[in-house]
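One protein chain omitted, others in place.
Think of it as A and B in the order they're written, each chain with its own count starting at 1.
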Amino acid sequence: MMERLTVAERQQAMLITAVLALAGLILAIAGRNDPMGVHGWMTLFFAGGLFFVVGNALYAAEPTEDRTTSYYDDPTKVGILLSLFWAVVAMGMGVWVAAQLAWPDLRFDAAWSSFGRIRPVHTSGVIFGFGGNALIATSYHVMQRTSRARLAGHVSPWFVLLGFNLFCIIAASGYLMGITQSKEYAEPEWYADIWLVIVWVSYFVLYMRTLARRNEPHIYVANWYYMAFILVVAMLHIVNNLAVPASFSAAKSYSAFSGVQDAMTQWWYGHNAVAFFLTSGFLGMLYYFLPKRAERPIYSYRLSILSFWGIVFFYIWAGSHHLHYTAVPQWVQTLGMTFSVMLLVPSWASAGNALMTLNGAWGKVRDDATLRFMMVAAVFYGLSTFEGSFMAVRAVNSLSHYTDWTVGHVHAGAMGWVALITFGSIYALVPILWRRESMYSWKLVEWHFWLALIGTVIYVFAMWNSGIIQGLMWRTYTESGTLAYSFTDSLVAMHPYYVARTIGGAFFLTGAIIGAFNVIMTIRRVRQDTHELDYPTKSEAGEPAVPVAE
Amino acid sequence: MDTSYETLSTIAKSFGLFYLIALSIGITIYAFCPSFGKRFDKAARSVLDDEEGPCR
């Protein structure tokens, strides 16, 4: 990979890694009496390792051909592999935390292995490790293709991708050591948050610079969704993580907000992390890879624009539906509920747009598991956005809140929508990127599809049942007007569903492992598609690669 | 703070409504503006065959 960088770029990379390693050293020394020091050492080794990898090849041959005639796909490839790695790790953690709720002794006795510490490893690992890497990698691919331009820069894509993974590593290892802000989906402490801001700003600059190079006047709509993802996540991240560190030699910090304001800020963040990390970005994926794989243009481009603005505008208001019947002022709760219900319109417009694109190509959906991944993802997107709007209604929320129904809803979205669209896109992308004739085994893709679908269905149904039962048990009164069930009674009733949930998760994890195996075997075993040129091939169907006529 | 919670929230709420209306009108006009029709069609088709490398 180094051969695609010039010596000047390699030097630039070495400079950046050296500065980062120095920062790691400072963190390690400052935090020597605190778990933060461990993160300093990890940063030092991470950056130092990269420094030597680049340094080793500093004076290797430089690229000879004109780089602007081709796309730059190396960071995309690495991003896809990292995404699959995180998928296996984080989903494995998910199965473990699920099993702990069914059989609490599986926690063993270590301090680091309790539910409270490994649960954020699962959530952050899946959202940021698996989802984030997939988003970054596919955004690199999509922005280049739709702009008909090469990435702007050769160092900054690596900086964004690897810097983001350093953040993920610090986050996940921090939870195990007990470093957390306790803000759900924003748990990492102040130094990791600052680092993410630096990485994220570079990401935005890279995106803008690449778009500025584009050879089409119009920016394809998938890029809009990716842009919204980058911009709004930056805004959310910065505001929600405002905090004062107790000391610069320790990890602990205290949020700038308290009580009601903190709750509102946190769920403004929390819900829009769902909106802009787990929806907008992945819709970008959908709007590119679904038409591409189906070989049909999107059903209505106008509708995709309308639903884009609908989603960007409506979602921001919806966060307060996490706070129904709490100490947050009533009008804020009502606003949150109203917008959550209105949100159904752009959400279903997007899901419908995706399915209408496939209308007339059902034969392809039947035969091609990759396309089926995307189709089912769109269906689950429609289902879980409907469920979300429904659960945001105050009366429903009074039952569903605090129960497993919420967990089921999140997983219908995360497994059924986010993970399936990602796996579908990865299966579409891998043969193109590595210029292989096809995936190593289409049968394994089928296996993955069915395991993922069965796993999702088992999981979601188990959580629907347990959540509704739990919610009803909590509010049931005896005839004499006393509560009918103790909390423990409701917990006992959950056990079979917790077992079922673990099984569903295990199915899904098995699918992900098969997927990772299939991708690795595709790279290692499948024949290169004709010439090994730096020119991207025309399609994954195995046609000869033709250099562009200039 | 001089401004009371009451006034602040009233301003916020009414402003939000007007903003919503203005934004939806603006976007509908943009999306259905006839002169963009060709451009949108072209964009929709553009992703189908884009593996030939950057155009120059």
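Simple rule for what comes next: a contact is a pair of C-beta atoms (placed from the backbone, for glycine too) under 8 Å apart; a residue touches a chain by one contact, two chains touch by 3 or more.
Operating definition for what follows: contacts and distances are computed from a predicted model.
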| note | Complex minus one chain; that chain's UniProt name from "Nitrogenase protein alpha chain", "Intermembrane phospholipid transport system permease protein MlaE", "1,2-phenylacetyl-CoA epoxidase subunit A" or "Cytochrome-c oxidase, cbb3-type subunit II" is "Cytochrome-c oxidase, cbb3-type subunit II"
| task | Out of A:Ala23, A:Ala57, A:Ile169 or A:Val260, point to the residue that touches the absent chain in the complete complex. | result | A:Val260
| said: If I consider the whole complex, including the chain that's not displayed, which of A:Leu5, A:Ala228 or A:Ala354 touches that chain? | reply: A:Ala228
| query | Just one of A:Gly40, A:Pro188, A:Gly336 or A:Gly504 touches the chain that is missing; which is it? | reply | A:Gly336
| Option touching the unshown chain, where A:Phe115, A:Phe461 or A:Phe517 are the choices | A:Phe115
| field | Residue touching the undisplayed chain, where the options are A:Leu211, A:Val341, A:Val393 or A:Ile523 | value | A:Leu211
| query | Which of these touches the unseen chain: A:Trp158, A:Tyr191 or A:Trp309? | reply | A:Trp309
| Interface with the unshown chain - residue positions in chain A | 100-102, 104, 107, 109, 111, 114-117, 119-120, 175, 178-184, 208, 211-214, 217-219, 224, 227-228, 231-232, 235, 239, 243-247, 250, 252-266, 268, 272, 276, 309, 312-317, 319-320, 322-329, 332, 335-336, 339, 398, 401-403, 406-407, 474-475, 477, 482-483, 487-488, 491-492, 498
| said: On chain B, where is the contact patch with the chain that was removed from view? | reply: 1, 3-6, 8-9, 12-13, 15-16, 19, 23
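In the analysis below, only the chains that are shown with their structure count from here on.
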| task | Between chain A and chain B, tell me the centre distance in angstrom, where each centre is the average of that chain's C-alpha atoms. | result | 25
| Can you list the chain A residues touching chain B in their complex? | 68-71, 144-150, 215-218, 220-222, 288, 291-292, 295-298, 301-302, 305-306, 309, 313, 317, 329, 331, 335, 432, 535-539, 546-548, 550
| Touching residues (chain side chain B, partner chain A) in the complex | 9, 13, 16, 20, 23-24, 27-28, 30-32, 39-56
